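The block that comes next holds chain A.
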Amino acid sequence: ADIKLGVAEALTGPAAKYGVAIKNGFTLASEEINAKGGVNGDKLALVIEDEQGKKEEAINVFKKLIFQDKVLAVFGPTLSNSAFAADPIANAAKVVVFGTSNTADGITAMGPFTFRNSVMEADVLPVTVKAAVKHFGIKKVAVIYGNDDAFTKSGYDVFKATLEHQKIPVTTTEAYAKGDVDFKAQLTKIKAGNPDAIVCSCLAEEAANIILQTRALGMKQPFIGGNGLNSPKLFEIAKDAGDNTLMGSPWSAENQTPANKAFITAYKAKFGADPDQFAAQAYDAMYIVADALKNVKLSGNLAKDRDALRAALPAVKIDGATGKFAFRAAPAVAGKQVGFDADQEAIVNIAKGGKFVLLK
Partner candidate 1 sequence: MSASGNKQPILQVEDLAVAYGHIEAVKGISLSLNEGEITALVGANGAGKSTSLLAISGLVKAQRGRVLLHGQDLLQMSPHRIVESGVVQVAEGRATLTTLTVEENLGLGAYTRKDKDGVARDLEWVYSLFPVLKNRAAGLAGNLSGGEQQMLAIGRALMAKPKVLLLDEPSMGLAPLIIQEIFRIVQEINKTGMTVLLVEQNVRQALRIAQRGYVLETGKIVLEDSGANLLGNPKVVEAYLGG
Partner candidate 2 sequence: MLEQQLINALSLGSVYALFALGFTLVFGVLGVINLSHGAIFMLGSYAALLLVEQMALPLWVALLLAMVATGLLGLIIDVLVLKPLRKRNAPHLIPMIATIGVAIMITNISQGLFGAENKRFPQGTIPEESVSLGNLHITAVQVAIIVIAFVLMVVLLGVMRKTQLGRALRAIAESPKAAYLLGINVEGLFLLTSFAAAALGGAAGVLVGVSFNAISPFMGQPMLHKGIAVIILGGMGDIRGAMIGGLFLGFAEVLTVAYISSDFRDAVAFGLLFLILLVKPSGMFGKVLERKA
Partner candidate 3 sequence: MLLQLNDISKNFGGLQVLQGVNFNVRQGEIFGLIGPNGAGKTTVFNLITGLLRASSGSIRFNDDDIGAVAPHKITERGIARTFQNIRVFKEMTLLENVVVGMHDHLNYGVASMLLNLGGFRNAEKEARERALELLSWVRLDHKAHMLADSLSYGEQRKLEFARALATKPKLLLLDEPVAGMNPAEKTELMSEIVNIKQRGFTIFMIEHDMRFVMGLCERIAVLNFGKIIAEGTPDQIKNNQEVIEAYLGKEEA
């Protein structure tokens, strides 16, 4: 029988730029797996639903997938905010919920059925900042971040703690809001503080615009960013104005492992575009689940099978597009065991000639 897996991602609305890449990653991986005969002879069947990046929709979609389509596990949702609304549904129904793009703190604290392979900023950013300080000889930095978005705000919180911890003075901290396109006022203020570098907890497209406007104001400082910057979009928009941007992420297009090379080639062939980190993480997530399923004897009793998958997942170790991957149990909440985070090493990249290369 087919193994039904639910995919709940934002396929329309502003979050669709991530959701669609994620969906592509899942589709690619599942097709590859099915082409090789599936898992223990069973094909993977994806049930894909659009949750629009809205919390109510995410809840509705989760319920539909779990109770009506009776999927074995659910991937998604795209945004952390939606995950906070939808993941409890899965946990209550005792269904594995697997986030590939939820980086916020506390996601895996929602229950023992919560898994994610998205790496938390807290694991990535300290490494990145340290590398940046060393590489550019930075003494002081300015910070800019999106203050009304859970992802950029939590990235900022980590940056702030990291900078304090590494004793790097901050000349000024500036915020912007979702949908802003003109950042000159903030950048002019940053310019006045004359920092050595600009730390940016932003999404790629905002960052690209920020970089361009920084240059238009006659500033030459390098940028330091996290996961959010890891997208070909950065260079499609900023071109080589983005050079010297330092970015830490679990995935890099430049990472020359065989698994990654295979992924990139296959993705390009299938979708005619460069993959990004979101696609890579989704792609890996599908393989992680498939790997776990190898060790699960499907009984046909849905509740039992769901439980079995939950039991099999923590032990999975793969070497995927994002490199070596293992799960790490999230810190227990009130003495109770909760979900699992990604245990992965961050790669620090630097932008050169319009793309990220590994920082040596």
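What we mean here is this: a residue touches a chain if its C-beta (ideal position, glycine included) is under 8 Å from a C-beta of that chain, and two chains touch if they have at least 3 such contacts; residues count from 1.
On the choice of candidates, all candidates are chains of the complex that A comes from, given by their letters.
Fair warning: this is a prediction, and the values are worked out from it, not measured in the lab.
Among the candidates 1, 2 or 3, the one that touches chain A within this complex is 2. Of all residues in chain A, those touching candidate 2 in their complex are 12-14, 16-17, 20, 147, 174-182, 184-186, 188-189, 191-192, 205-206, 208-209, 212, 216-218, 233, 236-237, 239.
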